[in-house]
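Please see the structure below; I have some questions.
Every protein chain of the complex appears in place save one, which is left out.
A, B and C label the chains in the order they appear, each numbered from 1.
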Amino acid sequence: MTTESRGPAGHVPLRPLSHATGAATAPAPAPNGHHAGPGTTTMTIARAINSGLRRAMDEDSKVLVMGEDVGRLGGVFRVTDGLQKDFGEDRVIDTPLAESGIIGTAIGLALRGYRPVCEIQFDGFIYPAYDQIVSQLAKMVFRSAGTVRLPVVIRVPFGGGIGAVEHHSESPEGYFAHTAGLRVVSCSTPQDAYWMIRQAVHSDDPVLFFEPKRRYWEKGEVDPDATPPPLHSARVLRTGEQITVAAYGPMVRTVLDAAAAAEPDGTSIEVVDLRSVSPLDLDTLEESVRRTRRLVVVHEAPMFLGAGAEIAARITERCFYHLEAPVLRVGGFHTPYPPSRLEEEYLPDLDRVLDAVDRALAF
Amino acid sequence: MTTESRGPAGHVPLRPLSHATGAATAPAPAPNGHHAGPGTTTMTIARAINSGLRRAMDEDSKVLVMGEDVGRLGGVFRVTDGLQKDFGEDRVIDTPLAESGIIGTAIGLALRGYRPVCEIQFDGFIYPAYDQIVSQLAKMVFRSAGTVRLPVVIRVPFGGGIGAVEHHSESPEGYFAHTAGLRVVSCSTPQDAYWMIRQAVHSDDPVLFFEPKRRYWEKGEVDPDATPPPLHSARVLRTGEQITVAAYGPMVRTVLDAAAAAEPDGTSIEVVDLRSVSPLDLDTLEESVRRTRRLVVVHEAPMFLGAGAEIAARITERCFYHLEAPVLRVGGFHTPYPPSRLEEEYLPDLDRVLDAVDRALAF
Amino acid sequence: MTLATAGSLPAIADPCPIVQLLTPEGQRVDHPDYPFDVDADQLRSWYRDLVLVRRVDAEATALQRQGELGIWASLLGQEAAQIGSARALAPQDYVFPTYREHGVAWCRDVDPVTLLGLFRGVNLGGWDPTEHNFHLYTIVIGAQTLHAAGYAMGVQRDGAVGTGDPDRDTAVIAYFGDGATAQGDVNEAFVFASVFNAPVVFFCQNNHWAISVPNERQTRIPLYRRASGFGFPGVRVDGNDVLAVNAVTRAALDRARRGEGPTFIEAFTYRMGAHTTSDDPTRYRIAAEVEEWKLKDPIARLKVYLARSGMAGEEFFARIDAEADELAARVRRECLAMPDPAPSAMFEHVYHEPHPLVDEERAWFETYHRSFADPATTTAHAEGSLS
Partner (left out) sequence: MTLATAGSLPAIADPCPIVQLLTPEGQRVDHPDYPFDVDADQLRSWYRDLVLVRRVDAEATALQRQGELGIWASLLGQEAAQIGSARALAPQDYVFPTYREHGVAWCRDVDPVTLLGLFRGVNLGGWDPTEHNFHLYTIVIGAQTLHAAGYAMGVQRDGAVGTGDPDRDTAVIAYFGDGATAQGDVNEAFVFASVFNAPVVFFCQNNHWAISVPNERQTRIPLYRRASGFGFPGVRVDGNDVLAVNAVTRAALDRARRGEGPTFIEAFTYRMGAHTTSDDPTRYRIAAEVEEWKLKDPIARLKVYLARSGMAGEEFFARIDAEADELAARVRRECLAMPDPAPSAMFEHVYHEPHPLVDEERAWFETYHRSFADPATTTAHAEGSLS
């Protein structure tokens, strides 16, 4: 961990961020089930990100927020609400309407020593910035043999389930996870949202930060003083015996609900919140699957060449003699995101998860 | 197959293009080993694509070629050599230097009834066009509920091994295979190059046509009158008993060489040329793996969330009780493409293929 | 003053030429470059267009408030920019709209109910673009300008420019907003259109806002001047003056049809409502600005002119209002009756040609879906959301 603390003295430095190996595979806390500190408050995921950003900006004057409508308006989801008022127009920048421009100038700002946090307004609008992200941002550290740092965070409200029009409900994380040089994470609880956005800002590598937009208003406890697990570690949110179900971002809640619904039937499901799509914390997952001998991976993103495929391939390789069933996937179909009246059918839900669980158990 | 023949009467229409199911899984011809017709000639892959394009343009006046340097120069690899001279500047268009512009205007031309064949000069320069490809081109048929046709072909010389500088050796096909609405293919022989470019032009769906640039100058026979297999069918190029090795594009030759090298040691490798990355012809592959019980997938593209992961996941699901070893992958590492002096180490080669074969056989 | 605005920026509001034929007060004025022969029938029919599209727009906003639409992007204030330009189109001309061109859609005979499908979430467009020569709405800002440039290149290749045959010569028009001018795609469209001299009109509705971001954050000079950097003419027109918009657009389309290449039109107007029904503009703009623009209302000025000049009277206005109400009632009725698509519709038209993965997923889905419908096979899980 090479991040120098640039902020005012006295703030509690974050623990090492990036070691997925050695992650907490021991009895893991239920979401927000950690020992609550005195500063603990209940807030939504949106507010937790806002608080995390605010703290990051307080701690380090080089942290900037930039994007479309992030300033005066505070973002279309109000995630950056109040930041421009408190940190000024030079640190919270309403940019022109050009995503390639946002990321391209963020790279320049990072080269000058800043730590820009860019917002892409919706998942489906990240593509105009694709070259700047996968060919410039992702490769520049490597190209420079480590002489430059690119501490750029790209926040992306992602996923469906909000009844939106096209391009507002996509899950493009796979496009970025396939790209070396990027880190790709997603939070599922307010506490993680608060921790992870700060860890992302502290990272000296570029981080794609996928925010589960349909969960923005779900509430949970946030203890600002608790010590976070590493950014790229998975967490066992619920222990179980018969099968492991892994998910990240918005699908974590769905999977937890499925596990709870299956319990009365006597189906014991272990739930792993992956938290990081790239790198994957395969050690935590492997440890779980060696016990349960079955795995289902759930994401909203299309299955074909999605993260679930990679997990299936690697876990099968690692646990070949332990698996009682092939790793099954529940995910988006090989179609564009459908009109919103069909999204309930399109999106993985509790039933689709349990259907896959049943199929895996039937092997 | 809904392509109307728009060309002059009398040309032999191509057979159905897109049925991957029901593909030729019977004893398949060795590359170019089909019965040679009277018009058969020997040519390079580059020349075969040129000939296929020429024939497509002859047959249908709506077929256009467009891109950077494709006209006067005939393309930096001379794949479009002579086409502007013969078909004029209105059909072979040297565009401004803007990839998004190339694909975006090609979409407009297609909406007006044209069939543009766009060249992206090198793999690493496709990203500025990403939004136009994955959000516009890929989705427009779906968005219009099938009322518009987008017969756009995007030709991409791809892959490494030519000693080039950065951005000239990449394998971005995974980014497009993950996208519904696109078809993604790659040729490995002159005969396939000739057939497949014509089939791609005839397709009413957008096709990403990945050309194995380091194989451009390899020669083989082309019979212009032979009947092609479906565009999206895989082909068994060499039968074997102990293990199946699947590849596409430039890696097919590598895998064939590996199979030949392993034979004296008594290792019998079946080689499948996938030909299509999206859709995948899983039936052909499954049939092979059910016999050999082992599979290695080889591509230059990074393994992490690459096509090999998808194949591993699906074949494992289909052949769970047949597999004697996990599906292993040989592919690019999770690094940007390295400086060319390291590409021999980076790229999968005969030894890396055989190493994976050994590992699979050791299970 | 903050850094971001430091330095010697020329003010965007610099006085600059603007074409106007009808003042906000309803006064007819002349412009040397845009002679305009008033035809009472035409003006009345435009008045009707303006009132009807505003009324449908209001109904759609109401439908959204009542949960019948997921979202609505109101054209309030921009009616003249849309009707004026779209009424300049020939049938063979082709239109590439954004998501706000409900007035243009109206002129291209897309039924307003059909238009609601996208916003209701039952489809992603719902009309056949080729039937109306009106492309699908494009939501990704700016992408459609390249499609327009390409389509226009196709028109050239078809020999459908400069023949002098008014039924043959074809122009293309791309609509986009002030915010869109910052996008790379839009500027690439300017490059392609200008170097190929394509028959396309770039019609920018400068409604002063891109959601919460004011126009000054997209450009520091008046937008119509962008075209001069690419070597084709740009003109600013009073976007709330249906006469001027029509005259300027007609001239630009004619120019395109004659083979003289692209034109940029900046229709200077104002987004009177929220960006969409999801937006709250009080967070970022002051009421006084909106009040000022109310005085420039496109319908009011035409009504005053029609009335004062005796081209229309109370009875006419009342009749149009009644027609508008009837139309709104029909739109509401038919919107509510719009059926949801069949679930497996999402597997249709992903491709034109057969595709094994889509087929496999469709087959899986249909079996899975049926398992909920058939009580004999229903699983025991708590929530059968699909049944």
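As a convention for this text, a contact is a pair of C-beta atoms (placed from the backbone, for glycine too) under 8 Å apart; a residue touches a chain by one contact, two chains touch by 3 or more.
Since the structure is predicted, the reported quantities are computational estimates derived from the model, not experimental observations.
Remark: the absent chain touches shown chains A, B, C in the intact complex.
Only one residue from C:R54, C:R87, C:R120 or C:R217 touches the chain missing from this view: C:R217. Among C:V29, C:V195, C:A342 or C:A363, the one in contact with the hidden chain is C:V195.
Even with one chain removed from view, chain A keeps its contact list with that chain: residues 1-2, 17-21, 64, 90-91, 95-96, 98, 100-101, 103-114, 128, 131-132, 135-136, 140-149, 180-181, 183, 203-205, 232, 278-283.
Listed by residue number, the positions of chain C touching the unshown chain are 3-10, 156-157, 161-162, 181-185, 187-188, 191, 194-197, 216-221, 225-231, 259-261. Panel shows chain B; residues 68-69, 71-74, 76, 88-90, 93-98, 100-101, 124-125, 127-128, 163-167, 261-262, 265, 304, 333-336, 338-346, 349-352, 354-355, 358 of it touch the chain omitted from the view.
Basically, only the chains that are shown with their structure count from here on.
Taking each chain's centre as the mean of its CA atoms, C is the chain most distant from chain B. Here the spacing of chain A and chain C, counted between their Cα centres, is 36 Å. One finds 40 Å separating the Cα centroids of chain B and chain C.
Centre-to-centre separation between chain A and chain B, using Cα means, comes to 33 Å.
Shown for chain C are the residues that touch two or more other chains, namely 123-124, 140, 184-185, 350, 355, 357-358.
Among the residues of chain B, those in touch with two or more other chains are 100, 128, 131, 135, 142-143, 180-181, 278.
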